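Heads up: the structure comes next, in structure tokens.
For this view, one protein chain was removed and the others were kept in their places.
Up next, chain A:
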Amino acid sequence: MAIRVFLVLVLFLSSAIVSFSLYEDQAGLADWHQRYIGKVKHAVFHTQKTGRKRVIVSTEENVVASLDLRHGEIFWRHVLGTKDAIDGVGIALGKYVITLSSEGSTLRAWNLPDGQMVWETALHSAHHSKSLLSVPINLKVDKDYPITVFGGGYLHAVSALDGEVLWEKDFTAEGFEVQRVLQPLGSTVIYVLGFVNLSEAVVYQIDSKIGEVVAQKSMVFPGGFSGEISSVSSDKVVVLDSKKSILVTIGFIDGDISFQKTPVSDLVENSGNAEILSPLLSNMLAVKVNKRTIFVKVGGEGKLEVVDSLSDETAMSDSLPVADDQEAFASVHHEGSKIHLMVKLVNELDNVLLRETIQMDQHRGRVHKVFMNNYVRTDRSNGFRALIVMEDHSLLLLQQGAIVWSREEGLASVTDVTTAELPVEKDGVSVAKVEHTLFEWLKGHVLKLKGSLLLASPEDVVAIQELRVKSSGKNKLTRDHNGFRKLILALTRAGKLFALHTGDGRIVWSMLLKSQACERPNGISLYQWQVPHHHAMDKNPSVLVVGRCGSDSSAPGVLSFVDVYTGKEITSSDIGHSVVQVLPLPFTDSTEQRLHLIADTVGHVHLYPKTSEALSIFQREFQNIYWYTVGADDGIIRGHVMKSSCSGETADEYCFTTRELWTVVFPSESEKIISTLTRKPNEVVHTQAKVNTDQDLLYKYVSRNLLFVATVSPKGAGEIGSVTPEESSLVVYLIDTITGRILHRLSHQGCQGPVHAVFSENWVVYHYFNLRAHKYEVTVVEIYDQSRAENKNVWKLILGKHNLTAPITSYSRPEVFTKSQSYFFAQSVKTIAVTSTAKGITSKQLLIGTIGDQILALDKRFVDPRRTLNPSQAEKEEGIIPLTDSLPIIPQSYVTHSHRVEGLKGIVTAPSKLESTTHVFAYGVDLFYTRLAPSKTYDSLTDDFSYALLLITIVALVAAIYITWALSEKKELSEKWR
């Protein structure tokens, strides 16, 4: 009955074009937006002037940002494109932030206070090379020293004021690679040191005003250099030779080059390969030998001398001038759960200026990078603060022995997301005190009533807004009736798992993936491991985190099982084989642990959990387990079936061999796989039938084993517009992954990728570029089952002469037909997702992540192949929209309203318990969460429903009834007495 009511409501609601939109005061009620920057690569402090202290950082997510040193907030930030990696950051003229990006071919200046771009200069670049940015440190603002940039074989001098290229020197012919640019203060001559073919050291003296080479000296080093370099003073650099066993000090005083070789073995006994660490220390360098860090002092004549060595892994900062011509540097090392921060003078390593011990969360890992800054304390002594980057990519500011602020920058590189339920609230145990007293509750409702009757004063409006945000206990740590409170589990590239609360986005717990086999496993993917539902209700749900030791796909994998409620790791294991594919099976054991198969590079599959019960379940279904692999490189899709236990090769009884069942071979000269996609395995389909306007019935071909594949001609695999329409074509396939049958194949001539697709129920929507029309297009394909089409007769249904209950096997020849339609779409797309609800009744919306990093909600009804130019009256009543050549972009239907999810990478949807509502989580550099109701919340009252008004109305009515009753009694009495 309830479902019927739902259906009626859905039909009713879908008959009107629902444009999803918010009122201004509803923004921020159900949604939240978090801004991140990513793992910091470079940091430049700007603290000289009074006023706001800030630090300029550039990150691995290609973000340049200015952070408040006091609180860690972002003053401003710019996300450069994915291919625009930042190579260097500097501050010029005390007011511009200079960034060099794209391998030294783009130089930009940003205004320091507000982040406005001041100028941008594209520089010549002949080839890929290391790039170098040298911003002169000058305290006199009025004097314009040029910025020198090396990249792609060219050396440029660029004016800091307006970005004008003052001169450029072409070194491409000589193959000269600039390593260091030194600008002695007050001199117009700059020294450019570099190597030719890593065997000859060359020093150019160039007039910085006109770019003329004043002098040039070169000297061949017979052994060759390795390229690792550390400049120790204004006239000396230290380089490793190609064998990494000799340190070479190159002096170039007044343009004369001198080499001074010091074998590393002279410094440390039994030395292996040495490695020069990046910190720049004055007259000293840090070298890593035999897993130890040694400090080597460089004497006046290039003589090297070991002054200190540290045993464990220590992170160091560059040295920094402090008072009296002294230089100091910071080093951080671990000791248990504590980290020690030490600031020492470079010249006297025993002189420790600062020694601080800070308690550190174990789940942050080790310290990766340290950036130091000094300041003057109130007592005029030197104070130091350190910005540290941890292994989990988090950024912390240490000052006065405490963590002043921290930013979880790991969340800027989320790789996989899943959702989990919160614990059920136990009777009598209130987790958070959010319920108000009766008086407060009433007060709140009176306020709301005022608001709805437009009587509220501005203060009241603010109070209402606050109330709304706080209301309904949305931040509690327990499950709620509507399923609005959930945990979003996000796995980051650094291998850290975060649990975020849907209410306000706070981190409930976090856990760093660990492994015995390797130091720092990467996070790959996340699976629901155990979801107690019917059995094992006393168990907490858990997730499976799959990681890998190293970036190569053949690297050994790491599994970790994490309790969702507590965030504690239950067990973790180094599985000893590689992880290529993880296949969750549709079986669970008696404790509701889901069976998973993990395929390795050798072609074996491994069953998890490794219990005999799981094995027996697996053996029972052994015949019916299939899987497929997509070889994107060789253009072959292969289907596999289980063959036998691989007991012949290993004693592991949970390991199985497979054999090939089918192949689909795409001709390498005409097709290249660019996109594959399957349905979400846990998607719910409410009904298999679709009723047409003419009371005709269509049966959806709902199969879990469908694979959508898009191929493009190899020529057309590049950038959009790099080929002519004749050269490029796009072909899409729907392939059954059990038998390898191609159920649908459609080629789009003159079209090109990238293809972004979404697959749900029996339809696929994909987005690509049409070269002929010079526009993006969206095509929908719906696939219907014809073998059940005869079951329309009611009598057949009543008499049971139908095949609706017959088991479906993939080995029958499918009788399917497809319907498809294409539309133009005005925007470029980064990702597409679809809303998913608990029962699949609510109509669906496509969530399109646009190039502007926003999410557009588009009703599925706009991509319905039944749309016609002039729909009949019946079709109109059913909600079919007249066909248009392009899909509308309604500004109100941006789910992200005023926010931008910078660097958008993916959108995840999860159903709530309330059928109308779905959770939407988008990640990229930023995170964004909201709840969506594609057909409006037809099954619940809105949050701001005024219960007080209802109550007052009822009370007033009751009172009125009593009064009128009393009055009528009175009147009747008086009538009777008349």
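Keep in mind that, in the parts below, contacts are C-beta pairs under 8 Å (C-beta built on N, C-alpha and C of every residue); 3 or more make two chains touch, one makes a residue touch a chain; residues count from 1.
Going forward, contacts and distances are computed from a predicted model.
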Worksheet item: From the names "SURP motif domain-containing protein", "Radical S-adenosyl methionine domain-containing protein", "ER membrane protein complex subunit 10" or "NADPH:adrenodoxin oxidoreductase, mitochondrial", which one matches the UniProt record for the unseen chain?
Response: "ER membrane protein complex subunit 10"
Fill in: Residue among A:Val352, A:Ile570, A:Val684 or A:Ile742 that touches the chain left out of view
A:Ile742
Worksheet item: Of A:Gln216, A:Ser616 or A:Ser812, which one is in contact with the hidden chain?
Response: A:Ser812
Response to the item:
Of A:Ala126, A:Val189, A:Leu661 or A:Leu949, the residue that touches the missing chain is A:Leu661
Worksheet item: In the complete assembly, which of A:Ser822, A:Thr918 or A:Ser946 touches the absent chain?
Response: A:Ser822
Worksheet item: In the full complex, which residues of chain A touch the absent chain?
Response: 623, 634, 636, 641, 643, 659-668, 670-671, 726, 731, 735, 739-742, 745-749, 770, 773, 777, 779, 787, 806-809, 811-813, 820, 822-824, 869-870, 883-885
